[in-house]
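Heads up, one of the protein chains got dropped from this complex, but the rest are sitting where they should.
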Amino acid sequence: MTTSTNAPLLQMEAISKSFPGVKALQDVSFDVVPGEVHAIMGENGAGKSTLMKILAGAYKADTGRILMNGHPIEARTPQQAMELGIQIIYQELNLVPHLSVAENIFLGRMTPGAFPGSVSHRKMREQAQKILADLGLDVDVSKPVNQLSIAQQQLVEIAKATSRKALVIAMDEPSATLTEHEQESLWRLVKRLRDSGIGIIYISHRMDEVFMLADRVTVLRDGKTIKTHYMSETTPEHLIGEMVGRSLESNFPKVVAPVGKSVLTIKGLNRKGVLRDINLTVNAGEVVALAGLVGAGRTEIARCIFGADPYDSGEFTLDGKPYTPKSPYKATHAGIGFVTEDRKGQGLILPMSVRENTTLASLDLVSSIGKISFKKERDAASKYVASLRTRTPSVEQRVGNLSGGNQQKVVLAKWLFRNTKLLILDEPTRGIDVGAKVEIYQLINELAAQGIAILMISSELPEVLGMADRIIVINQGRVAGELNRDEATQEKVGALAVGA
Amino acid sequence: GGKKDAATGTGSTPGAAAPAGPEIDIAVIPKGTTHDYWKSLHAGAAKAEQEAKAAGKNVHIIWKGPVREDDRNAQTDVVQTFTTQKVSAMVLAPLDSEALARPVEAAEDAGIPVVIIDSSLNSKKIASYVATDNEKGGALAGTQMIKLLGGKGRILVLRYGIGSASTEQREKGFLDTIKTAPGITVVSSDQYAGPTVDTAYKSAQNVLGRYGKQIDGVFTPNESSTLGMRLALKDINELGKLKFVGFDSSGPLIDALKANEIQALVVQNPFQMGYMGVNTALDAIAKKQVPATIDTGVTLVTPENVGDPKVNELINPPIDKYLGAS
Amino acid sequence: MTTVQSDPPMQAKAAPSSPGARVQQIMKSLGPFIGLFLVVVLFSIQPGVGKTFLSFDNFQLVLSQTVIVAIGALGMTMIIISSGIDLSVGSVVALTGVAAAVLMKDHHMPAIVGLLAAVILGGIVGAINGGLIVALRVTPFIVTLGTLEVARGVAKWIGNENAVYAPHSWIDQLTQNTAPGGVSAAVWIVIALAILVHLMLKFTVFGRSIFAIGSNEVASRLSGLRVDALKISIYALAGLFFGLSGIMQFARLSGMGDPTIAQGEELDVIAAVVIGGGSLSGGEGSILGSLIGALIMALLRNGSQLMGWPSYIQEIIIGVVIVVAVALDRIRHRSAGKA
Partner (left out) sequence: MTTVQSDPPMQAKAAPSSPGARVQQIMKSLGPFIGLFLVVVLFSIQPGVGKTFLSFDNFQLVLSQTVIVAIGALGMTMIIISSGIDLSVGSVVALTGVAAAVLMKDHHMPAIVGLLAAVILGGIVGAINGGLIVALRVTPFIVTLGTLEVARGVAKWIGNENAVYAPHSWIDQLTQNTAPGGVSAAVWIVIALAILVHLMLKFTVFGRSIFAIGSNEVASRLSGLRVDALKISIYALAGLFFGLSGIMQFARLSGMGDPTIAQGEELDVIAAVVIGGGSLSGGEGSILGSLIGALIMALLRNGSQLMGWPSYIQEIIIGVVIVVAVALDRIRHRSAGKA
């Protein structure tokens, strides 16, 4: 793309923003020209989302200014920013659960009907259907969004922002919750928007994605601009170096641990309409990955094992003994841990501190006769803050104030602290930066080496291929096939996933 | 003192010279504040205040009801606060004959005489009891009902509410009297009107829905239940057709009586009650001997005697004169 | 990726809803009817009382008793869908009734002025509620608990701590069973308003926005809805209904404005909405449901009194029915909803 000659469409100049105890942004500047995809990269907590929220009018910068087409703008509310042609896809989902897919897409600008003030549901449905078809999402648009999976909801969110009148669209980790298939649709959409002259800000932790899509990249570290590059003039290794301030050896430092006896076996697990005849085994020291498309039912399997959802039939054994998943409480005490895919809704108590979240699943370990030892809690929390490199001013910080990736680390810490026999990781590195990912992979290695069985659900194929000892591919609630580490390839997994 | 007058709305003393002597504060505590009945009582108390002032005494009455009209706790709080405030005397219409006993005794122990008005209090430590004989009032209504029906027929009693002593005595007086007339059957006497006109109205509608066509007479034991019953009877077009005996007076009830929609009302004398209550309190403060009970009387008002001047004064007490037209 | 043209099933999907969703829809709107049906059956089969209970007279009666709560429930449904609550209903009913009576009696205003003033006053109190909720960021429960006290106090104040009897006027006739169909004009007013509000909730931008902010306020704000202005409008509009409910109360008492009336009515109105499928966490509720909820409560009171049950039995039964009705609704939801 040769867009460099164009005058900038959007400029953010010398933006600074502080939160109590945190300097989130200091003098950050970058610009976007029309028809460009401008990536922003940086570690968790580098300040990317904060920068976007300032652009969106959701936060107010302490200092600095924003220019559109060379003129300073004052967008105090999201509404005003939107009217100026700035559309944002936030890192966390922002949908209205009880309204239909169509209504969500058109929220704030519903299609008028025959009477003044009325809406035409029919027209909205038709338009929504078209917009979603472009994204490759085939759902009943009159369904309330709360009946969609997280990935489907993410697509609706993307459709909502991209279908608005826009000069600039900022996407904050739009692909984090998508599987490869949907990602491709997203990429096509991004390219099309770019070709129509819209400026796109694209935040992602995925190197391959950034190199494929972006024209330029700006790296943030600790709230400061490090440098803006043309993609052609940089390499992934160089970017990583700038982001983390050191170099990393390997993307997937897989260590194969000795495989012990079976920890979990499932025979004939059925749940009407969702799961059919699932059989699987996870052994001690083994990392088993569940791969598949969005909505394949992987999360459902995990929830059934954990006793969070009912099932119709099926036999489980845990550590050689029969096990009946009744409730998450029983599961936890039987030695199962579950890192959920939705950290905000299911993983964390946002108003509580890092300390309190870390020990939430293990209160029995930090208390005696019902009384909690704050010291034990602090020690535990501090340990995981250090080992996971969680960026937080203190262990007393509200988890809700952490950046997305750092929140994810706290969820991991919660279950690491519990010392489980079987750890289920549902999208464990969602939203985690490259540096921290490697640390999490090393952690997975260590856990496996300790003889813990790991069941990992991931929609990132490289991660699945890089980390798993065995890959079980799920397609429409069924086991479509099983591949060993050495026989698995991107193509084979992909083919099983789509049922080919 | 002037400030308190303005705040309590008791009105000013017309033309009286600045009263001298020690300040005498008398708290008058009704069960509620929002019925004509209590207004009349207030006016009676104000009359006593003005007379005392004219006689050179520095007397102020403090009119203070509980915020929620059926809340014993609130009234207890009011009495206790007045005790702490060390008023000179209290005139109290207790919401409950037991619940208020101890706070009143505490006041007496603190040297504050308490005159009980309107409803009884189960305590020996009171200065005096100034009230209507409610059972007698009920009996009066019963006798009139027997007379109106010629000793024969089916009647309905809509009670007021659970735990209200004065109305229970009226209901008892009425029902006991009715028992003396073997020709009269009570088809229902176990439903309650509830605290407001609207609850009474609904309740009356529902009860009449079942028995409306079969009855010859109705009795209701207080103002709100009588008002509600009147509305319900009007709906089914029975006003004037069956015999209706109620209790208490207020504008619309007297109008209904004059239109012969209601055949009789037992009317108390709240004005007198307020007046006597304050005067008795003044006597008690002055350590004079006061009678243990004072009956302020009940009067049966019928379409025939409603024009009498004596009855007229009873049903139109001079409220404006003593409380000012506001 | 499939293109739009290549997709015939699209058209089918653009139809109101899929078969599954349609069944669910029907179940959902049928829901409160089950409760209604059960209550009606319960009393109809009682020997001696059944006939009276099912008579036209009794039907008229129950409808007329439902009117006040029903109008309040129309406003409350909007508020509850928006994830709010209004505890001041009862006080506003008293306040507006007294205001109308004072205007008509002391200021000799014509009845229509009294009526309009009451309705507008209701709207103003609602706007104040909404304004405070928005400006102070205090939860609706507390703001309206405050206005509950204040409005009651003001009602007593302007009524001079007394019931105010207005001169008779055509307003008194509104609740008399003199309108076509042998019911009162108020019943027809309720029906007309219910249809309007239902259509408003379903088919207008305002209506959809009410669902949106009730379901996810943050997302609504970030999507450009003017959440603050909307909230004020919702409470103000609901306030108009509460004012009208006050006028109906005034009419029912033949033109009396009673400052002590309708205490605790808020709980009846809220119960009606929730029995009818409204969710206190917002985003759910229906006008039809709320009306049926109001009717269920009125029928229960009426039926138990016809049975001659002592008042404590009535209270116990009403309590049980409230819980059972809502529980049934939840079970229905679950079976109809997610598998």
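For reference, chains read A, B and C in written order, and residue numbers begin at 1 within each chain.
Definition applied: a residue touches a chain if its C-beta (ideal position, glycine included) is under 8 Å from a C-beta of that chain, and two chains touch if they have at least 3 such contacts.
Just so we're clear, the structure is a prediction, and the values are computed from it rather than from any experiment.
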item	value
Missing chain: touched chains present in the view	A, B, C
Candidates A:Gly199, A:Gly347 or A:Gly431 - the one touching the absent chain	A:Gly347
Hidden partner chain, touching residue among C:Ile171, C:Leu201, C:Leu306 or C:Val326	C:Val326
Chain C, residues in touch with the chain not shown (by the definition above)	87, 132, 136-139, 141-143, 145-154, 156-157, 161, 263-264, 267, 270-271, 274, 279-281, 310-316, 318-320, 322-323, 326-327, 330-331, 334
Missing-chain contacts mapped onto chain A	18-21, 306, 308, 327-329, 331-333, 338, 340, 345-352, 356, 360-361, 363-364, 367, 370-372, 378-379, 381-383, 385-387, 389, 393-396, 401, 414, 439, 442-443
Interface with the undisplayed chain - residues on chain B	3-4, 7-9, 33, 62-68, 70-74, 76-78, 80-82, 84-86, 96, 98-99, 101-102, 161-163
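By our rule, only the chains that are shown with their structure count from here on.
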item	value
Farthest chain relative to chain B (centres taken as mean CA coordinates)	A
Chain closest to the assembly centre - both centres taken as Cα means	C
Separation of chain B from chain C, taking each centre as the mean of its C-alpha atoms, in whole Å	36
Rounded Å distance, chain A centre to chain B centre (Cα mean)	72
Residues of chain B whose C-beta touches two or more other chains	none
